[in-house]
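What follows is an incomplete set of chains from the complex, kept in their original frame.
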Amino acid sequence: MSSARAESSLQVYVVRYGPGSELLGSLQAFVKERQLKAPFIMTCVGSVTSAKLRLANATATNLNEIIQLSGRYEIVSLVGTLNPDAHLHICLSDSKGKTVGGHVMGNLQIFTTAEVVIGEAVDLQLTREMDNITGFPELVVQPHP
Amino acid sequence: MSSARAESSLQVYVVRYGPGSELLGSLQAFVKERQLKAPFIMTCVGSVTSAKLRLANATATNLNEIIQLSGRYEIVSLVGTLNPDAHLHICLSDSKGKTVGGHVMGNLQIFTTAEVVIGEAVDLQLTREMDNITGFPELVVQPHP
C-alpha cells in the first residue's frame, strides 16, 4: 500500500468541453499542458455520443473484452486518476435510463457538454510501475520532488 | 474550452439533509444562502423515495424525455456543478440493486438521509451562456471578480 507520504494540499481546475471534443484526449491534453503531477477527477457531468469501454472480465492477458457504444448517453459517473496514464472508469445512462459501465479506453465524443472539476494534489507525484501480480502498471504515490 | 483561468483553491462544506427534505432544492438554497460562486458536488451518499430525471435522448428541442421514479432508491452517484443553475446527473439503485440514471430535474425526496460534500472553487466564478451549437445555457469558467 503506497501511501506512506500520501498527504497533500489541493488545487482545483474547472473546465468545460463542447460538442466535437473527445473527453479522454481533452483531459490528457489539459494535464500535459498544465504539467500536473497528481491529477484526478473530482466531478464530471455531461453527455457523449460514443464510448469505447473495457469490461470487468479483462485481465493483462485478456484485453479484448471491449465494447464500442454508439448513441446518446448521460455521464452519471466518472472516476479515477489522470497521471501519467489516465485510469478512468465511467458509468453512462441511455435513453431509457439504463446504465452501462467500464474502464475508459477512449472515443468519448461529447454530445452537448462536459463540465469537469480536476483536483491536483500539489505535494504529490503519481507514477506507475509494473506490478507483477496484476500484470498492469499500477499507481505509485510519492512526494513531489 | 473555457479553462483559460481555471485554477483555484478550494473550500469545502459538509451538510446532511434528513427525511422530508428535497435534495435539489436544499442544495440550491444552500448555494444561495452562502453566496457560493463556483460550487460543485464532491460526494453524496443517501437515499430517496422519488426522482424526476431527464433521459439521455433529450435535446434543446425535445425536452420531454422525462421519467418520474417512485420507490426506495440508494444514491450511488451524484455529479455536477451547482451554480448558477444546478447541472446534476444522478445514478440510483433500487431494491434489486438495479441502477437507473439521468439528468436531475428535481423531486429528490429524501428517504433516510443525504450526506453531501460541496466544493467551492473560491478563485472562480461559474456562469452560463447560451451555446448556439447545443441550444442549452452552457458553463463558462471565469476568475472571481
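A and B are the chain letters, set down in written order, and residue numbers restart from 1 in every chain.
The criterion applied here is as follows: a residue touches a chain if its C-beta (ideal position, glycine included) is under 8 Å from a C-beta of that chain, and two chains touch if they have at least 3 such contacts.
Small disclaimer: the values here were computed from a predicted structure and weren't measured.
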Size of the entire homomeric complex in copies, 2 being in place: 3
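Here, only the chains that are shown with their structure count from here on.
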Length of the line joining the C-alpha centres of subunit A and subunit B, rounded to whole Å: 20
Subunit A contact footprint on subunit B (complex, rising order): 1-3, 6-10, 38, 40-42, 53, 55-57, 59, 65, 67, 77, 79-81, 87-91, 99-103, 119, 121, 124, 126, 131, 133-134, 136, 138-141
Parts of subunit A lying in touch with subunit B, wherever the complex brings them together: 10-19, 21, 26, 30, 42-45, 47, 71-78, 91-99, 112-113, 115, 117, 119
